[in-house]
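And then subunit A:
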Amino acid sequence: MQALFGFNPGVTILVEFDHIDKRPTKPSTPGDRRASEALPIFEGSEAVSGTATVLVAPGKKVDHLGIKAELIGQIELYYDRGNHYEFSSVVRELDTAGALVGNRQYRFDFNLAEKPYESYSGLNVRLRYFVRVTISTRGKNVTKEMDFVVQNIQQEPEALDSLKMEVGIEDCLHIEFEYDKSAYHLQDVVIGKIYFLLVRIKIKHMEMAIIRRETAGTGSNQYNESETIIKYEVMDGAPAKGECVPLRVFLKPYALTPTYRGTNKFTVKYFLNLVLVDEEDRRYFKQQEVTLWRKYVA
Partner candidate 1 sequence: MEDPAAQQRALAEGNKRVMQEAFLMKRATDASDTKSAFTHAGNMLKELKTTQLSPRNYYELYMKVLDELRHLEDFFTSQNRQARQPMVGLYEQAQACTMVLPRLYLLNTVGACYILSQEAPARDILKDLLEMTKGVQHPMRGLFLRNYFSHVTRDKLPDAGSPYEGDGGSVDDSVEFVLENFVEANKLWVRMHGQKGPSKDKKRRERERKDLRLLVGTNLVRLSQLEGVDGAKYKTDILPPILEQVVGCKDTIAQSYLMDCLIQVFPDEFHLASLEAFLDGVCRLKEKVRVRPVLESLMERIGNYVGEHPDALPKDVDAFRLLNDCVTRLVSERPKLELSEIILMQVALLQFASQCYPGRLEYINHCIGVCGRAMVSRGFEPLTGGRPARRDLPLECIEALLRLLSIPLKSLGLGVLSLAEYIDLLHFLPWESQKQVSLELLRSVLSKESALSDLDCVDRLLGMIAPILKDPPNGERGDGDAAMQAAQEEERRLVARVVHLMRNEDTDCYFRMLVVARRHLGQGSPSQVQYTLVPLVFRALGLARTIRAAEVADEEQAAAAETAAAAAAAASAATAKAEAEARATADAAEGGVNGGSGGGADDDGDADGDATNGGENGKEGEGGSDETEAAAAPAEGDEDSGETVAPAPAPAGESPATGAEGAGDDEGAFPPVPPAAAAVARPRQFSSRKVYQFLHEIVTAMAPLHPWVSLSLFLQCAIGADRTGFKAIAYEFFSQAFILYEDELSDSKAQVRALVSMAGTLLSCEGFDPVDYDALATKTAQYAAKLLKKPDQCRMVTLCSHLFWSPDEAAPGRRDARRVLECLQRSLKIADVCIAGGVNAQLFIEILNHYVFFFEADNPEIAGRYISGLVALIHEHVDSLDPSDARTEMERYLNNTLDHIRRKKEQADLPESLGKNFAWVTI
Partner candidate 2 sequence: MAGDFGELVLVLGDMHIPHREAAIPEKFKKMLVPNKMQHVLCTGNLVGKDQYNDLRTLAPNVHVVRGDFEESTTFPETKVVQIGQFRVGLTHGHQIVPWGDPNALAMTQRQLGADILISGHTHRNQVNEFGGRWFINPGSITGAYSAVESDAVPSFILLAVQGAKCVTYVYELHGDQVEVSKSEFSKASSA
């Protein structure tokens, strides 16, 4: 595209990660214009290495002030465009100033780069990793950014108690529900039970929703967004007093991420929301936060 507008300095950069075909990939999130292809997944501790290829148009000579590769982890807040917060940046010099004639390849290797957070793409905030190769010139610099996804396998959270709760409206509805754990990994199955201790409303059905709440910014600039990832019908019809209805939701099919609490820029929390709908479409619900964590790279 740059060539069309005549700014083309005659140099093109290609960035390729090593062993790309053997790496797990993650489909790009729909609507994310910057990642139109499946992206490779790296674990936080993994080295990110690859090759940067500089293509110079035949018969051209390009003078440059130096070539570098950077691995950058940054958080982007959509409401605050351009103000990116880089929490990680590692630079590798690939070449000193000189002239480039013909194609040339450079290896890069960020073997100790810090990747503490998982990639995330939400409604107001994005946490992304990429490798940027820059050729500095006297005019405009030529750069190429290549995104990748970071997934961090986590330790199983300690104290995996079941979640138990009694809720109700006096003399109307009294239920007790139980989820088998307070933390689920992303391929996990939520297993639960709902006991109906008192039912005096005409329940039409019951569903369980998984809600993601994303909080970005601080103070007056704080933005909260809740998103229902999935609505899963658990019960049809009205139970009698004493009935116990099972709940089982496989999390795998859904686009979930681990819970984020690590940065001061944003948090992502997940809630299980149990909703009872009566015949007049009134909704009675109870949210319960659960921690999601990553057990496998996927």
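The criterion applied here is as follows: a residue touches a chain if its C-beta (ideal position, glycine included) is under 8 Å from a C-beta of that chain, and two chains touch if they have at least 3 such contacts; residues count from 1.
Candidate selection criterion: all candidates are chains of the complex that A comes from, given by their letters.
All values reported here derive from a predicted model rather than from experimental measurement.
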Out of the numbered options 1 or 2, which touches subunit A in the complex?
-> 1
Quick one: which bits of subunit A touch candidate 1 in the complex? Just the residue numbers, please.
-> 205, 230-240, 243-246, 248, 250, 253
